[in-house]
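Just one protein chain is left out here, and the rest sit where they should.
Order of writing sets the labels: A and B. Residues in every chain begin at 1.
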Amino acid sequence: MIKLIPRNQPSKSMIALTPLIAVLLTMLVGGALFVALGKDPFAAIRMIFWDPLFGEHAFYYRGQILIKAAPLIIIALGLSFGFRAGIWNIGAEGQFIMGAICGGAVGLAAYPSDSWLLYPAMVLAGALGGMLWGLIPAFLKIRFNANEILVSLMLVYVAVNFLSGMVTGPLRNPDGFNFPESRAFQSFSAAHNPEIWAGTGIHIGVLVMLGLVVGCYVMLTRHIFGFNIRLAGQAPRAARFAGISPNRMIMICLGLSGALAGMAGLFEVTGPAGKLSTTFPLGYGFTAIIVAFLGRLHPVGIFLAGLLLAVTYVGGDIIQSQLSLPKASIQVFQGMLLFFLLAVDVLVMYRIQLLQRRVR
Amino acid sequence: MSLISLQNLTKTYPGVIANDAVSFDIDHAEIHALLGENGAGKSTLVKMIYGLVKPDSGTITFQDKPFAPREPRAARKAGVAMVFQHFSLFEALSVAENIALGMEKPPKPAILSDQIREVSVKYGLTLDPERLVGDLSVGERQRVEIIRCLLQEPKLFIMDEPTSVLTPQEVQTLFETLRRLRDEGTSILYISHKLEEIKQLCQRATVLRGGKVVATCTPSAETAKSMAEMMVGTKLTTPQKIKPEFGQPLLRVQNLSVKSADPFGTSLVDINFTLRAGEIMGIAGVAGNGQDELMLALSGEIRTPPASVQIEGGFVGQLGPAKRRQRGLLSAPEERLGHAAAPDMTLTENVLLSAYHRQNLGRRGFIDFARAQIFAQGVIKRFDVRTPSAENSAKSLSGGNLQKFVVGREVMQNPRVFVVNQPTWGVDAAAAAAIRQSLLELAMAGAGVLVISQDLDELMEVSHSFAVLSEGRLSPPRDAEGITVEEIGLLMGGAEIA
């Protein structure tokens, strides 16, 4: 019989080890899945985890990894604060979209401006748009006690529809033959987020992401704000005793995660995506949830987890083209990763004890 | 032959021997006391009898047959019933539903309701089967538990600290019920650390200390003092209370009313009192009469109109806990783990909860962990908190040690006003004495101290003045000197004293 014994202190080694165990288990079970699909599991696993980094075309893929990692990490950093405090914003996808729309709209309105002020204004508008979208569930929770999980999620669908309304209406490219998409941001450089060094995948968003990782790390470990967040998550009543207002916490966490998601959306739409269109949402807002958990809600962990998930995205593209597997198979892979992580997480707070059955 | 006989029961947990070869027996139709301090192993022992914990070794004989219940259900079937200190009740369910849940084969709802009424009349325990348990007082909830047990017609009835939640008058009613049960042939195992009660009620007593049986005695032949020494092992010094001259008013509460956010909570109605420098005011009352709400309204976790709470003349009702701390009002809530301290955080981190601003433990929001650690170590040293270091988590401390830490954390910050709820609840006698002593010293140094407690003995020991909280209303405070337990009991029941 197996028995769980609570630990007095969370195990430090397990905090670091469990994500690795989860990745290994995912490879194992994922491999079995590929066998079931009639594919060579070793080739598939290699294509997902190895080829993007060190394979034949790695010089191209490596850039792709950073491009995909930037939005994942930026969004996950924002989410991690709320998740720690027990405030569940799962509508980052919606805030990502709204950020892209708001920031993008500012740029499109200024077309064909070449002011260097334009891009900062767009970033600000993107962050603001995402923040306002995130503050809706915050306001409804504080004022009406409405569950933020459900509200923020519903707002994703509203945002998706709003996007399609925008690109078929006010933001449609006037020279675009009625296609449901906006003008390309490449068409005027003041609104464009280009690759800074060709082939590296590094754009402004990647640099911002690196800065945010450091900033969030300092906030979380050294600053009273990060301490309050941890306190509110671990012991809500103790947080109230300490004088932390739960309502303010909700506003800050949802506003902050919304702002970061919105900013990520703006970087994405002006850079890698290039324009607003109905195919713009790629699910980064949902995958970022996996990144946040896999990274243990810790900035450094999130950075590593974001890179890993970006690798699997690129790897997913490779198996899609080389093994003719559907795109969804990588989504299964990512979902499985979160599953296994949650499953082995128990080792952090509990010890496992094997009890021998006593003979009666 | 005895009804139940325990032979060499032993149970160990990692690092603790909860019960060490415990043996004793209970006769038919006997009220048998199990006496011991917090942590002496009483709870573990009865849990083994009730099938919640399996002994590592040792045997139980019940009605001349070996008895090893694998779960409470089996124990109940065999005729063992138990009323826990913390009730196993469901607030959103009715009395009848609650009782049905505790029975193996409950009758149809209508029949059960009749049975409940019948038993409640017979034993003088008034109860309406259709009411929601959440709407009942603590004393009434205990009746639900008792009736649930009585309907099973148990041979052995176990009660774990039953009087801690009752007014003195309710205690007498309970004792009558228990004596009637005994006269009908039921045996009762009565767990308590209240010596006067045991002298009044029990034929024999078994004393546990450190998991071992240290004595068996006949309570009527002992004095409270002699039993206390068996229980504690060492002689205790009671703190000295000197009645000082009170200074100027520090905390004034005016027309304070709070509507409880909890549907089953108690709202405060028009509370008024003044606490002066050097004064310790005791607030008595049975649990669930608004203590939690009063505590929250004073600490700042519940906001009220500005004038309803005043510190040295300044209005603070609208301020939160952090701002009130800056004005000198510190507090220590009842629940140590989860409210006064964050269980998974270290002691160093836990001092930040209330001492961050007052002790300058950071600059511009950046925490100075070195200073925090020094402060935590200071608390640990002065209050003799037993812990390997300040970097251990709060939950790794025993109840008494954590309570010393929590009270010490506030006392070391030299509060002008200190509000504390249940300062020694579930704490061993030595730690309790240390905590009470620190409250007295704080008052002597000129602070005002408000002690909310359900332990009358404790309040009599430390307080200079005295008020009773009943159904959310506070009686006018009066001088503690000369007040009798009967008077307090009447106040607790809500009566006015002329």
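Note that a residue touches a chain if its C-beta (ideal position, glycine included) is under 8 Å from a C-beta of that chain, and two chains touch if they have at least 3 such contacts.
In this text, contacts and distances are computed from a predicted model.
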Omitted chain, identified by the protein name its UniProt record gives, among "Extracellular solute-binding protein", "L-lactate dehydrogenase complex protein LldF", "ABC transporter permease" or "Fe-S oxidoreductase": "ABC transporter permease"
From A:Ser11, A:Ser113 or A:Thr168, residue that would touch the chain that is not displayed: A:Thr168
Option from A:Phe227, A:Phe293 or A:Tyr313 whose C-beta touches the chain left out: A:Phe293
Residue ranges of chain A at the interface with the undisplayed chain: 4, 6, 88, 90, 140, 144-147, 149-151, 153-155, 157-158, 161-162, 164-165, 168-169, 286-287, 289-290, 293, 326-336, 338-339, 342-343, 345-346, 349-350
Interface with the unshown chain - residue positions in chain B: 47, 51-53, 71-73, 76, 84, 87-93, 97, 100-102, 106, 261-263
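Going forward, only the chains that are shown with their structure count from here on.
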Centre-of-Cα separation between chain B and chain A, whole angstrom: 47
Complex contacts: residues of chain B adjacent to chain A: 14, 299-301, 320-323, 325, 331, 333, 335, 338-345, 349, 352-354, 356, 362, 365-367, 392-393, 395-396
Residue ranges of chain A touching chain B (in the complex, touch as defined): 5, 8-10, 222-225, 227, 230-231, 234-235, 237-243, 245
